Each structure stands twice: as C-alpha cells, then as structure tokens.
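Excluded from the complex is one protein chain; the other protein chains are retained at their positions.
As written, the chain order gives the labels A, B and C, with residue 1 at the start of each chain.
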Amino acid sequence: MEFELSKPQKEIQKAARDFAKGEFDKEEGIAFSKSRKYPEKILKKAAELGFIGIHYPQSCEGAGMGMLENAIVAEQFCRQDSAMGMAVLLSGFGAECVFRFGEKEIAKRLVLPVVEGKALSALAFFETKMVGRIDAVSTLIAEDNGDIAINGEKNFVLNGMNADFYVVLGRNAEGASFAGDRFFLVAVESDRKGIHLTDAGQTIGNNMVSFGHVHFDNVRVPAENLLQKSGSGPDRPLALVNEARIQLSAMALGTAQGAFDRALDYIRQREQFSRKLAQFQVIRHKIAEMAARIEQTRWLVYKTAWKFDKKKCDAGDAAIAKLTASRCALEVTDEAVQLLGGYGYMTEYEVEHFYRDAKTIEIMMGSSFQLKDAIADVVIGKPGKK
Amino acid sequence: MEFELSKPQKEIQKAARDFAKGEFDKEEGIAFSKSRKYPEKILKKAAELGFIGIHYPQSCEGAGMGMLENAIVAEQFCRQDSAMGMAVLLSGFGAECVFRFGEKEIAKRLVLPVVEGKALSALAFFETKMVGRIDAVSTLIAEDNGDIAINGEKNFVLNGMNADFYVVLGRNAEGASFAGDRFFLVAVESDRKGIHLTDAGQTIGNNMVSFGHVHFDNVRVPAENLLQKSGSGPDRPLALVNEARIQLSAMALGTAQGAFDRALDYIRQREQFSRKLAQFQVIRHKIAEMAARIEQTRWLVYKTAWKFDKKKCDAGDAAIAKLTASRCALEVTDEAVQLLGGYGYMTEYEVEHFYRDAKTIEIMMGSSFQLKDAIADVVIGKPGKK
Amino acid sequence: MKILQYTEDHESFRMRMRGFLESEIMPYTDQWEKEHITPKWAWQKMGQAGFLCTAVPEEYGGLGGDFLYSVIAAEEMTRTNHTGLATMLHSDVVVPYIHTFGSNGQKQKYLPGCVSGDIITAIAMTEPDAGSDLASMTATAEQSGDWIVLNGSKTFISNGINADLVIVAAKNPAVDNPYESVSLYLVEAGTPGFNRGRQLEKMGFHSQDTAEMFFSNCRIPEENRLGNDGAGFYMLMEKLQQERLMTAIGGQAAAEYMLELTQKFCRETTDASGKPLSKQQAVMFALVEMATEVKIGRAFLDKLIAGHAAGEPEIVETSMAKYWITDLAKRISQKCLDLYGDYGFTEACPIARGFRDIRVMSIFAGTNEIMKQIAGKFMGL
Partner (left out) sequence: MKILQYTEDHESFRMRMRGFLESEIMPYTDQWEKEHITPKWAWQKMGQAGFLCTAVPEEYGGLGGDFLYSVIAAEEMTRTNHTGLATMLHSDVVVPYIHTFGSNGQKQKYLPGCVSGDIITAIAMTEPDAGSDLASMTATAEQSGDWIVLNGSKTFISNGINADLVIVAAKNPAVDNPYESVSLYLVEAGTPGFNRGRQLEKMGFHSQDTAEMFFSNCRIPEENRLGNDGAGFYMLMEKLQQERLMTAIGGQAAAEYMLELTQKFCRETTDASGKPLSKQQAVMFALVEMATEVKIGRAFLDKLIAGHAAGEPEIVETSMAKYWITDLAKRISQKCLDLYGDYGFTEACPIARGFRDIRVMSIFAGTNEIMKQIAGKFMGL
C-alpha cells in the first residue's frame, strides 16, 4: 500500500488548486448562480489546461489518465467553489458513455468538443417513475429504416437545457427489429428534430447547471449514434451510474473541504466574549469532528477511484463512496454554516451555497435509499434470491 | 497511490486469519472472559508464529516490519474474537517504549520475553487526575545514589495485575539531580520491592486483560532502566500514546468486522414472518450502513498505520484514527446486537461481547473528549496561542 | 407545568418505597448479580411491604392503586440498578392478564399470592424460532378430555427459574388461522412435563433468571385456560400495549437515573487544575444535550401515561415511545460512560451495569424495528 499521491498526481493537484484559486472569482460565481448562468469561459480555460476529460482516452484527445486524477481535480475545484466546480466538471457527464461504448468515429465527433470545453453533455437516464429501478425505463429506442427512433421523456436531466448532446437510456420497442437485450444507449444531438425541453426551474443548489426534462418525440438519429449495436443487460448503464457516483463523491469531498477551510479561517478571526472562537472547547471539537469526517472520506474516495481505474470497482464500492462523501459534505457544510453564525447564512460568506450544493450531491444519482439498496445488493445479494 | 496490500502483507493477513480461526475457540474464549483469565497458551502460539512484535526491530527479535503489518494482524485477530485478539495484542503494550527509547541491553532483556509470548508489558502512564493532560503527571522519578527511585500511583493500568514489567511515566522530583526536561520513562520489573497492586475489578469488556492500580512506594531500579537519560518534553510520551491509539484503532476495525460477519450470517439464516431477514429492506439497509462504515474506517486505519511507518503520523492522525474506528466499532457491534435480537444479547452468540469490547476501546487511551482536544490542537493549534 | 398530577398519597408511597428499597434490597443486589439469581425471600419481602401488584384490587389483597402507582413502582425499582427482582414484569405485565382475563376462581386462587410475593409469575410467549412473529409460534395445546396437553419450547423467559406460575401461549393445531388458534394457559411450577432449561448467559441482566422452558406432554386441567379459547392472540395484543409502555417507563427512569449519577460525578470530580469536569465546556454541553433529550422523552412519556391512565390507549405513540426511549436510554448509557474516563471501563462505575442491562430494552417487548413497523401500519403508511 502507498498512501501518497505520485509526483504527477501531486502536480495535477497543485495545478488544479492554482487554477481554481486564480480563475474562480467569488463575486462572479455568486452572480452566475443567481442568474443560473453556465460559466462558459471558465470551462474553456479549464479545458485548455487539460482539466476536462483528464480521464478520457487519448483517442478522444483526453489525457488518458484515470478516475483518480479526475477525482483530484474535482476535489480541488469544488474546494474553491462547489457550484463552479460542479458546473465545470459536470460538463462531461455523459461523454464517458460515448467513448466507453461508442464507435471511434462518434466518440471523436461528440467527445472532442467536450474535451475542448466547447460542449456540454448530459446523461438522460432517469424517468420520474424509475425511483432507482433501472429496469423501469420506459423510453423506447427502435430501428427504423436504418435510423434509430427515440420516444419518451427523461426527467431532471443535469445540463438538460443546454447540453449539446444527450446520452439516452432506453429499451427496445416491442416488435422492433433488434431483439434480445433490453437496454440501449444512444447519443442524441440536441439540435435533432423532435426534442422538446421543459425547464425544471431553479434548484436548491448546483445553480450554474441547468436542470430540465427532455422529451423525445420520435427523434431520429443515424445508426452510428447507437452506442452498442446489440444493447445489453442493465449492467452497462449501471456501470455509468457507478462512474458518475464516484465523480460526485470527489465533488462532495471538495465541497466539504472548502467549507471546512472557510470555517477554520473564520473561527480563527472571530471574537466573541473577548476570546477568539478558536479558543472555545466546543468550537474546537466541532472542527475536530469535521476534520475527522473529511479525513475518513478522503481515503475512501481515493480508494474507490483507484479501484475504478483498476477495473475492480463494483456498484457497492461506488455507492459506499457516494453515500459517505455526500453525507460528509452535508454534515461538514452544515456545521460550517453554524460556525459562521449569522454570516454563515449570508451569500457573501459562501458557505451557505456549499451547504446547498452538498445537498444536491446527496440527492443526485440516487439518494441514500437507492444507494443502500445498491450496497445491500452487493453485500447480501439481490433480494428475492434466497 | 496503491490501495492493495503487498504480497507479503496479504500472506500475513491470511496467516493471521487462519491462526485466529484455527486457534481461537469460542467456548474457551467465553470461559476465559468469565473467569478473567489471560489466554497464555494462545499468546505463546501466536508468538511462535511471529505475530507478537511483528513491528518490533530485529534487534529485539521482532520481525522488523511496520505498524501496518501489526494493524493487519490486529484486525484479523479481533475479527475472530475481539476479547482474545485484544488480550494477545495488548501483551506488548509498553514494550514499544523500551525498544524505541531504551538502551539496547535493556531492550533485549525486557522485550525478548514479550516477543516470545512469555511476558506481558504494561503502559503505566495515567493517573486519575490527569484527565487527558499529560503535564499533570504526579509520579516522581528521581536519581538516588546511582539508582532510580519511583514514587507515585498509576491508575487503571491494562495488564496491571499480571504484567512482567511496567513502563512508568513520571516527572523529575524537585531537587533531584537530573535537571531540565520534565518527563521521564522508566521500565520497572513487577517483582521489584515496593510495588503494590490493587485490582480495578471486573471490566465491562476486554475481560481477559487485567486492569489495576499500580502503587510505587519508593521502588528502586538500576539506572539502565531509565529509558532516556535526559528525560524529555511531553512529545515522547505522547508519541507512545499515539502509537497505542493506532493499535487500538486496528483492533476496533477488526471488532467491527467480526460483529458484521456474524450479523450478516445471522440475517441470511433467520426467518421472521416467513421470510429471511435478509429480504427485509430495513435490515438490508442496516447491513449497507455497517458495510459503508467499516469500509471508510478500514482505509483510514491502514493509512494512519502506513503514515506511522513513514514517520509522518502526528497526534491528530492517531486521534482521528482512534475516534473514527472506535466509534465505528461501537456502532457496528451495537447494530449487530440489534440484528440478532434476543440472541444478540446472549453470550453464546458472541456479538454481545464484541459490543462491550468495542466500548472499552472507545474509552481506553482517551475517549472522544480527549481525542477531539488532540485533533484540535493539531488542526487549530493549542488553545491559549492566539 | 406538570403533565402528571401526583397526589400526596402517591408521593408518600414513592418515598416509602425508595426508603424500603435502599435499606432492604439494595444491600443485596451486588450479590444477586454475582449469583445470577434473586432469592424468593426478596419477592416476599416486597409483597409484604405492599410494593407488588399495586393495581390488584383490595379484595385480592392488593392496593387497588391507579396506574400512577405502577409508574412509581417501576421508576423506583429502576433506581436499584439491578434487574433480578423483575417486579414490574410481575406486577404490571403478567399479573394483569390474570386480573383482566381470569375467571373468579383463577383470581381467587392466584392473585393473593401474586400480591404477597409467594407466587412469582412469568409469561412464556417467545420461541426459539419465533421472536416478534407470533403467527409462527409452534408450541401446541391439544384438548384431551378435560385436560390440555402442552408441547413445545419457549425461550428468553424472564423470571424463568423463579417462576411459580407461568402464562403459556400455545396453538391449537386443529385451527388453521394463526390469529384464532392461540390460547393462554396457566401452568404451575411442578406440573409434570413442564421443565425449565438452562438459565441463559447474557450480556447483562445478571441477577435476572432468564431461562428456557420446555413442555413435553405437560397436562393441565382445562380450567387453567386463561380467557376464551382461541383469544390468545388478541389478549396478547391488548396487554402488549401496557408492557411496551412499562418498558418505556423503565427506559426513561434508567436514563434519568444514569444522567443524575453522571452529573453528580462531573460536578464533584475535578481535573488536574482543580476545575470540576462539568465546567469543561465540552462536558457541559454533553450533559446539557443529554438532559435535553431526557426531558423531551419525559414530556412525551408523561403525556402517554396520562392518556393510558385515562383509558385512552395510543398504539402509535406507545410504539414510538418504546423505541425512542429505549434507544435514548442506550445512548445515554454509552455517552455517560465516556465522561468517567478509564473508571467507566470498570464494573465499579455505576453506569457500567446500566450499559450492559439497558442494551436489551431495545430488543425485548417487541424489537424497536417491530415498533416502527406497528407505528407505520397504524399510521396508515
């Protein structure tokens, strides 16, 4: 075992930290969130420095590194500004599907703009009724004269309103020509005919990222957009869910660390009853709890990302990482708000949005109920099997 | 980073697991605990196979490995039987001081029998009034005609009633010849004149290990027993406390895992309302929580042991490890008792003593109050310093 | 503002009982803990002093007291910090079955002895393979002329060794519907075919003689059936309410008692600088947080007690109180211990026994998971 980042990893960490410190502007971030605007310029700059798609294959102009490197970047970005970090990093939420399962050509065509920071991707996986059950998907994907036709509605899609392409999860329409496996993934450019968007409105956090419902009304794409010719069982789409959960866990770690940094700063400065807050035992113990919480989360997140890179990460690992890290983020940001008192509630002092952002991470891609189901399925075995 | 045990570490892990499975007998363990008897035979066998002092230097006939290897052994032993594992591993609680700070000769003389499983050592550090403050030590250590004289009382000493030697923390008597630093460690063989023992009685857990008060009434030992000629500031004794805390965190990890194993077994077997318990969502979620809790603890414990071996572990790291791991152990064992229902409360089903043992780990060498003070001292800086 | 209106009579009963327990019972509890049994004379002494079965009417020798007497008796027993003399179980869980469902003959035969402490009672419901799941009970009761023949085994029976009279739940194998097949039977100690198994070794409750029981062609006269044939399930359901409420009362009293001891310890113990532990901010906050939860639990419980005494049983809230308060008592036992430092590690610390004893309260009288299931069901979820 070796619990130290390698030299290149440390350089990435430092570069990500420096970039975030230098480029993320607090006032700008608050303004972006307030107006629900996507930070396009920051995305482009991050892309230019190679932070976007650091774990994408070189064939897609990615850096060919791993999830661990991506986690390191996510941690440092979200530490500086959880909302900005999430916005920038979620730009590729969906691109992974394309290069993992698509043909080279489409992978290049769709993923390259993402790596260049010029395009946003979106995972259009969930439907309201699914509630953690991937087999309840009702969107239909059918072959039709050589094209692929998509019909259905995807709900609460991140980047839903401004993605350049969606990766849509569906099942094969009854009577459709391709038989057999039930689940299909298809990349759909957002300028295709028949796509209608409904804004899901303001969100409690993660406010720079749009959130919407995407309706596919007989949308047609060429066959090459079908990411796996033969479809699959639920394992492949679930693998993408796992990958997304690991990424979220790294964002959660950074969010916790960022709130912690600010709380620690504050208690060192602020006086009450003629003493610095840092002198009060109860305040000290809160900081100790937060530090312990972050420390136990950090190694779990790194371990999970590492396991993913070694292709040993199962759904239980990913769910444990997300459950632990998002809970840590909520608890630490919550305590940070409390430590800052009235200021903790004020926009200007930032921790308030770390708290809201943490809660969105906790809900996204499965809240604790779905995560615990997933963990139990691995640890105990699926229910129903005696 | 590398989150996999090396091949030799895996072999140690397997050997420790096999040994514990093969040699720890459930009924015998229950009987030992009931009669507060030390498992001498098991200790000897464990020593013969090299499990005792695996992290001691080869000059003391140890295996010259690290704290990480010791943690791996502790985890596996306590997983099989938390009380037996603790008893065997606590045999060397104190020996570390001797080889870390003593002269070669005394180190060999005292430590060798420990490594051979023939002797028990004891850390005689704490006094009732100290309450986490090492500077409040009142036992006096003085030079007296070339000998060292010890006067004072140490409370709640593990192995206190049957240790072969104690490592006593004291301060220099006023007017004593050696001046300067305040803290001294001295090794005192238990057959020296002037040592009086008072049994602290039955304990709530860790029942194979004796627990007593050790009174030193002008006890004299030769100068070579003084582990550092010149004494020191509080850092050295505190370093030993940190080392002990890391060891306890590994025992806590194993205790949690052992209770988890038994609970998982039970819910797979037991039926209620015509279904296996493993089929109930709430039971599944409890298992998921336990698994997540253990997983986040495991990597933190390994990381801390690894950091210790790299000489990078500070008091905050050690306190975080102990706080996290002992809390994990209490929570997981508590839930295991609950999952087993009435059987969970019965001696025969074992988890009840895992619960009690977990609580003793939580209290030993500083409960959460002291640990959080220690963490805050590192993260924020000591109170008083503005 | 007080939710419960204790009268002067109540208060003087409480003081008399507390004094009695301090002088007559508490000097022996450590010994009983070691011996893993409580002697019968202690039961008789309790009965003679008037502290058993306060709810039994005067015509059977009881006090004929209202429910608040039961509450007081339960609370005061908790302060003895031992569990062997399980008078709450006897007085307010088991005996009420006889009092409510018994025939005149049964009442006259048994109640006076229950009140005097000459008859110690137990209830045998739980089976090795059927904990909270009454429907899967397997013990049988078959009619054979004027006799009932009992077969089966029961486990986790409190007062199992001492019991002179046991209420046994068993199924009529001829009736399919599990809810209509259970009846309750009064089985006296010494009845051929009724054997006690070993006393169970456990985490705590050491002075309490929890045991297994075996019935092997155990013949009892039909007149020993308690209540109507086949009505056992409903009798149990009705009486389990009070059992759960009593458990919550015991848990609440235990939490209050442990916190009282710990506060005292923290006020009286000084650290190296001579400052009482209770003045360390983190200790103070821990004590305040525990006190808050204890007071909150008490308000909820008192409200339930008042309702129960007024004949307004609340199934949902009783289930909630049982689970929340027993979990609270467990948390208090865990957290108080931390404040004692290494001393908390030893059995000499008064919280140590509580730590071991209280852990079972979240399990017995229906596990806390079953409580949540019941609450959810009756909330219409």
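Rule of thumb we're sticking to: a residue touches a chain if its C-beta (ideal position, glycine included) is under 8 Å from a C-beta of that chain, and two chains touch if they have at least 3 such contacts.
These numbers were taken from a predicted model, which means no experiment stands behind them.
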{"item": "Neighbouring displayed chains - absent chain, whole complex", "value": "A, B, C"}
{"item": "Residue touching the undisplayed chain, where the options are C:113, C:128, C:193 or C:307", "value": "C:307"}
{"item": "Residue among A:23, A:164 or A:352 that touches the chain left out of view", "value": "A:352"}
{"item": "Touching residues (missing chain, whole complex) on chain C", "value": "1, 3, 263, 266-267, 278-279, 281, 284-285, 287-289, 291-293, 295-297, 299-300, 302-304, 306-307, 310, 312, 317, 320, 323-324, 369, 372-373, 375-376, 379-381"}
{"item": "Hidden partner chain, residues of chain A it touches", "value": "30, 126, 128-131, 133, 135-136, 155-156, 200-204, 206, 211, 271-274, 282-283, 330, 334, 337-338, 341-342, 344-348, 352-353, 355-356, 359-360, 362-364, 367-369, 372"}
{"item": "Chain B, residues in touch with the chain not shown (by the definition above)", "value": "280-282, 285"}
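The rule we apply is simple: only the chains that are shown with their structure count from here on.
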{"item": "Middle chain, criterion being Cα centroid separation", "value": "B"}
{"item": "Gap in Å, rounded to a whole number, between the CA centres of chain C and chain A", "value": "52"}
{"item": "Where chain B and chain C are represented by their mean Cα positions, the distance between them in whole Å", "value": "38"}
{"item": "For chain C, residues that touch 2 or more chains besides their own", "value": "280, 282"}
{"item": "Touching two or more other chains - residues of chain B", "value": "369, 372"}
